[in-house]
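A quick write-up on the structure given underneath.
Below is a slice of the complex: some chains, not all, each in place.
Each chain gets a letter, A and B, in the order it is written, and its residues are counted from 1.
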């Protein structure tokens, strides 16, 4: 398959319907292709039923669709087994479930390593765990280039370390994490590695086996799927050992007044009616992604990032957060315009159809490390093109006029 | 695939025969397994001699498929080794999931071929086999 961003763009009804829209907020949420919308609508109009407990054909069909969705996730992650895939409502829920389940066996003094680059969703759950269980947090700082300072791993990962919870890529700087270094530091002390893949998943299929990590979390809505669904993948042997977090229908064995036994994973972690239609939609999104030519898409996304970085580097009132090169980064670029507040800037840009997010992007510790409160962020997906960058650059000029 | 195909006479008479129903006086191992989806329960007891099933007995609260499967076990399992039961369970799973032929020597299991079309019922057929495996594990440890 050969790759043409304009052809891809036409597959997205929201973008196709508004040629003047320059959607550059993909790190917050990606748009939804027609194929996924069709899968959602088809499910609701032909296959809607509750799963797992029905033996009439409609319910059997819904259950099979739901379990097939698990298999699509397995393929996307190249996980060893589909029963390592837990459906959640999103990355945040996935990380919190893991923090509660894994945390249940921690003792006071056990250590968890996180980093300053984390999204609040992979930061605050560990602070809450610290309060709940008395575990200690060690926070890897940023290096001079704005990447996580992995040179400090050896020092941060002590014999008491039980877990490293780290992002695959920063949702602000776009910097990718060298997970091989993280995994080997963890292995050296017998610790586990949980990866926040919320950003990485949008940019192509993954390989959790090759990465060698123990758990991986991502959201449907950021990789061209529906809202309200996400994935917690956990290596089977670890997943089997974890206790349930939320309880309810579908995750029990036998329930009596005195005591209750729990179902095997993944059911044990899917209390209540799961997001069935959303899982089916996510599967459609992932299958769609699996069909795309990722080498070409990555090259295209990288070219866009490089062009924007170069343009911004040529403006003397712009400060970029983090790395300025495209090596080992996602096409996410955060910056500030001197003397202009990020929300004023995104307001003016939005006026011209250029959709950028301003604020702290749920990464206050990272912003604090850069000495700022907030930034504006342009994040590219496979359907963006040079016209989007043109519009952004024109928008910056307009903002300078309007806001100064 | 209609329910009529599922509930043919062979299944019904297997279930009605309930071969192996009961209790053992002195089982070497026992196991109780639940199907969490429907509350079905299989209790299985076994005696081992030279690594082979010398005697077994089961009590099943379950559907026709589950009772019929337990009845096949009651008829065929005595004399089999734990390894044979393990292989057999894998073959049966393959038969259900991938329409493979029934395991050799256990021809009665071909009665379950139509279950292939009903993934939600695989567990009903497999539960007695899993209970037997668990009882054999218990007997050996």
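Things to note:
Keep this in mind: a contact is a pair of C-beta atoms (placed from the backbone, for glycine too) under 8 Å apart; a residue touches a chain by one contact, two chains touch by 3 or more.
Just so you know, these numbers come straight off a predicted model, no measurement behind them.
Written as a formula over the displayed labels, the whole complex reads A x2, B x2.
What we mean here is this: only the chains that are shown with their structure count from here on.
Averaged C-alpha coordinates put the centre of subunit A at 44 Å from the centre of subunit B. Those residues of subunit A lying in contact with subunit B across their complex are 52-55, 59-60, 63-64, 67, 252-254, 261, 263, 267.
Interface residues of subunit B facing subunit A in the complex, by the touch rule stated above, are 34, 36-39, 118-121.
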